[in-house]
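As you look at this complex, bear in mind that one protein chain is not there, while each of the others sits in place.
Coming up: chain A.
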Amino acid sequence: MYSLSRIPVTFHIQQNLRQRVIIKSVSSVSKSRYSTGKIHSSDYVACSQRSPFSFHRNWKPLQVLSSHYRQYSAENSIRKHENTEEHQEQKDTVNERTSSNEIDSSPDDFDADDFTQVDYDVSLTDEQIQELTNGDPELIKKVKYIQLEHAVVREEGGQVPSRIKFKNWKEIILLDSRSKRRKFLVYLFKTEMKELNARRKKEEKAELRKKEYEDNPLPSKEEDPYGMAYGLTRNALFLRLYDTTINKFNHGRVCSAMLHHPPLVLDCSYDEHMNPREAKNCAKQLELVITENRVHPEPFNLYLCNADRNSKTMNYLRRVIPTLEDDNFVINVKEESYVDIFPHERLVYLTPHTRDDLDEYNEDDIYIIGAMVDKTDPRPFSLAKAKKLDLRMKRLPLDKHLMWGLGGKSLTVNQMAKIMLDVRYTRGDWKAALNHVPMRKLCREFHPYPDQIQEGQSNNGSSRAFLQRKEKKSLVYEDFELMNRRKGFRRSEMFTPSPNRLQVPKIRSLLRDDD
């Protein structure tokens, strides 16, 4: 039996195949906590001063808040009943240990809230292990290995989640190096803390709302006999617009787009070249594409081609959009390739690796965007694919219209989709469409009035002030361009002499005349 310490937790790996790691509180105080199912609130209050994921400053401990943990402790208590024998064993050994170490002077001076604020449990049931490993002894070993690794990282004060969900087990078991697993654990820890904080904030807000309702109760019948009192939650002039109403309107527009507008193809065939994390990002971007297309005034008829149902990307995408494969969901998900669906000569593959610029958006062409996130593998997959299928290739005219700064010229899928949507909507206004290229990639050192910069002083304080300026928004694209011209957009003034520049020799000649 492996004990992490005398008081709070016991780490136990059983000898037979029922592999599980149970971390349980053994001491009397923790038992009482099991019974009440509450967590000592002072834990949170104490930690909230400096901890990284500290909760809201004005947060007051509420009874409801511990429900998250109550659930866990309830699970634990069930497990306790299940494994009474086991528990008896543990108790015995604990007694043995305490009796053997009577000199043990260490933990007496710790008070009651010395307990772990969170109890950790990364155990798996037999059925879960069977499902995870299919009885493969190597994988069972790895499960044990990961559980130990979790414990060791925690013991060194590292950031680990208190629970690993089963879907996350499926991912973590595929990771083959220590650093990858560690990063994944930190990621899980952060999401756990985020969820906890969100829950807390929500409950706080609910409390406030409840209080507000209590403070301002609805007028009684005597005060307001005809229900005509004006205000929120009372009588008002405007109908409330529900989300479903807005969705219906948007969907109606996409439906008409599916009948009358040109298709935009998202090529989902790059799944094998992406790791799980990239596939997840890719699914997220596809989701954004779908939502952005839906709210756009002139949407495309979206096609997801080469969409293998069992691929990582599609699995993630189905997780975020459960209705993806419904008949009435406004998107075309096809397992076959675009080459089989559309006429070959109309297809144009958009890839950053080619050298042909897409000068004009053509309504008759069908544009293909590769749904791929290439953070780890920089090889030109989309170029190879388009070459193999003998398709026309184009890239965005970034260099023609933008002053490029740092960063690669490949854009995310949703940025590409937005650019294509806007270039079509504005009838070929690239400057408006390329607003969706992230500003960090553009050249910010570009100065709007180059002749004001003296040589060697281009990076003085004034340019710093210019860097801090924020983008001004305008619905009229020309105004937008005018207001944000110093953001690295190429303008004709750069190349033609500006009025300022012309004035300089005039002044000189005046001076000469004076002399």
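Quick note on the criterion: a contact is a pair of C-beta atoms (placed from the backbone, for glycine too) under 8 Å apart; a residue touches a chain by one contact, two chains touch by 3 or more; residues count from 1.
The working rule: contacts and distances are computed from a predicted model.
Think of the chain that is not pictured: of "Dynactin subunit 4", "TMM60 protein", "Cyclin-like domain-containing protein" or "PRORP domain-containing protein", UniProt labels it "PRORP domain-containing protein". Residue in contact with the omitted chain (choice from A:L148, A:V339 or A:M403): A:L148. Per the touch definition above, the residue from A:N293, A:S311 or A:T354 contacting the chain not shown is A:T354.
Across A:E127, A:E156 or A:D243, the residue that sits in touch with the chain not pictured is A:E156.
Screening A:K167, A:H260 or A:K388 against the full complex identifies A:K388 as the residue touching the chain left out. In the full complex, chain A touches the omitted chain through residues 2-8, 13, 43-44, 46-54, 97, 101, 103-107, 109-110, 114-118, 138, 141-142, 144-146, 148-149, 151-152, 154-157, 159, 176-178, 181, 353-355, 379-381, 383-385, 387-388, 393.
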